[in-house]
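Take a look at this one; I'll ask things after.
Every protein chain but one is kept in place in this view of the complex.
Every chain is named by a letter (A and B) in the order it is written, and numbering of its residues begins at 1.
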Amino acid sequence: MLVEYPKPRWTEKFLLLDMFEGLKTTFREIFKPKVTIRYPEERLEPADRFRGMFRFSFDRCIACKLCAVACPIDIIYIDVHDEQREVDGKMKKLKVLDRYDIDVKRCMFCALCEEACPTKPKSIWLTTKTYELASYDRNDLYFNMQELEYWEDRPKYTGLPEEETPKQLRGDVE
Amino acid sequence: MINPWMRYLVWPLVKFLVAFVIVQVIVAAMNYIERRLLGFMQARLGPNRVGPKGLFQIIADPIKFLLKEDIVPTSAETVAYFLGPMLPLIPAFIVFCLIPYGPPPTFVPTDTNIALLLIVALTSTGVYGIILGGWASNNKYSLMGGLRSAAQMVSYEVPFGLSIVGVLMLSGSFSLVKIIKYQEMHVWNLFPQLIAAFIFLVAMNAENNRTPFDLPEAESELVAGYHTEYSAMKFAFFMLAEYSSMTVNCCLMVSLFFGGWSLSLFGWGITTEGLSHLGVWGGLIGAAIFITKVMIFMLIYIWFRGTFPRFRFDQLMDLGWKWMIPLALVNIFVTGIVVLAMKDLKFNGEILLSIIGAATIAFTLFLLFRGARPAPAKVAHAR
Partner (left out) sequence: MFDVHEMEVNFGPQHPSTHGVLRVLLKIDGERIIEAKPIIGYLHRGTEKLFENMAYPQCIPHTDRMDYVASATNNLGFVEAVEKLMGVTKQIPKRAQLMRVILSELQRISSHLLWLATHAIDIGAMTPFFYCFREREQILDLFEQYCGARLTLNCMRIGGMPDDMPPNWLDNIEEFIGKFDAAVDEYEALLTNNRIWKRRTVGIGVLTPEDAIEWGVTGPPLRGSGVEWDLRRAQPYECYPELDFEIPIGKNGDTYDRYLVRMAEMRQSKRILEQCIPLIKQTPAGDIKAKISRVIRPPEGEVYHSIESPKGELGYHIISDGKTQNAYRCRVRPPSFVNLQALPAMAQGHLVSDLVALIGTIDIVLGEVDR
């Protein structure tokens, strides 16, 4: 299917109508409303599934290390040791999480770790709508377990509940 | 009687200084207006953070230029390097005392009878600064940019001058005041001299290195052309010279083709006589009309910049030599015949030309606003 070549008529070529069409288009644009968002006074709220900064929940994590295996660049550092603990009168062998560090300065926010996490609701999630992570020192971007969980000094833009990532966000099928 | 010193030296100097200050304010504001209007045309806001709606940008930019570090390349040719930015400014400033800003006694600094010739001659000397600036930077690409710009400016001087000849023939004098008075009594020179007005507009754009002829300054080709190696105030001088000569050319366009400070048709409307009856207020009204028209043309410069792609250099020279000059010559030829017919055969050919000009403009507007033609049902653009 051949593309359509414009065939201007003689009068249009002589009277420079193509130039005037362009001028008309730009002139009309002056009066249309502009889509600029004036950051930092106005802020664009990201979508619900936006892959922002991590948040980790120590209580939900079962120390399975699936997130560390799934990461393409191996930036999740996990240390686990086994412990014998008394639960309901019996000695059970539990895994205790020693170290859960993420080197955020190398992270590409691909969310493969979130996808690999088997707990419901997930123990590591990225749908926090936070993207203002800039800092003046590179070492500030190596987050250990406590910093990943501590969310008090971060802006609370999201309306998402902190305790649970709602199921309808991810379209999970039961 | 007025002291001759007052009449011929002090009073014109005062008028020139007032006009100069106002024009420089306009030039400084043009920087801001250009960025803001260009932004609006491009679906974005221009500078809008510095003051209310960004108006303090007009003050912030000169402060930045004054306080910036002045880097001089060590291998630059010193005298020429320092002289380069100053040379385009001199003719750009002198010309401001030759332009009529309003009705004659008060608002015209000088009323020589060769004003137009002087203006064209002075603006031609603006090329030197560009060549010197480009050469003295000791940079291969600046040199190329400077030479290209010089070639462009020199070759568009010819249509610039030739398109004015038709106007001169009709009004019979080089003095701008007389040309404007002629347009008051008859119709604006736009209509009988439509082709000349178009050629003058194109030549004006090319003289000032503005899009679509801004190849010497284009970023994507030669970084920044002849003013690559200049920083801070020297760069500001080049910019100032460019905007000043843009203003001068707009003033010329308005005076020659659009009736200057008057809004009249065949002597009916706001004329010099009518304004002189109102005294000072008449003069101010005339000056206000003149400045409004000049600003409209400056906005047209910005409009062109936001719309058109740029010409390649050889296409630019083609356009100048092969199209503009023959058209200008044809215009002179036709106008000459008309003027002779008016004198000898008592046939008012000028009205005929005006009617043709007005009809062309009306036809163009009609075709433009007619609305879309029904699109042919080709599958390429299947909705």
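One rule holds in what follows: contacts are C-beta pairs under 8 Å (C-beta built on N, C-alpha and C of every residue); 3 or more make two chains touch, one makes a residue touch a chain.
Values in this document were obtained by computation on a predicted structure and should not be read as measured data.
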item: Visible chains that the absent chain touches, using the contact criterion stated earlier; value: A, B
item: Touch residues of chain B, complete complex, unshown partner; value: 38, 41-44, 211-212, 214-215, 218-221, 223, 305-315, 379-383
item: Touch residues of chain A, complete complex, unshown partner; value: 1-6, 8, 13, 16, 18-19, 21-22, 24-26, 29, 35, 46-51, 70-72, 108-112, 115, 126-127, 168-171, 173
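In this section, only the chains that are shown with their structure count from here on.
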item: Centroid distance [mean C-alpha coordinates] between chain B and chain A, Å; value: 53
item: Footprint of chain A on chain B - complex, ascending; value: 37, 40-45, 48, 303-304, 306-308, 360, 363-364, 367-368, 376, 378-381
item: For the chain A and chain B complex, residues of the former touching the latter; value: 1-4, 11-12, 15-17, 19-27, 29-30, 32, 34-36, 38
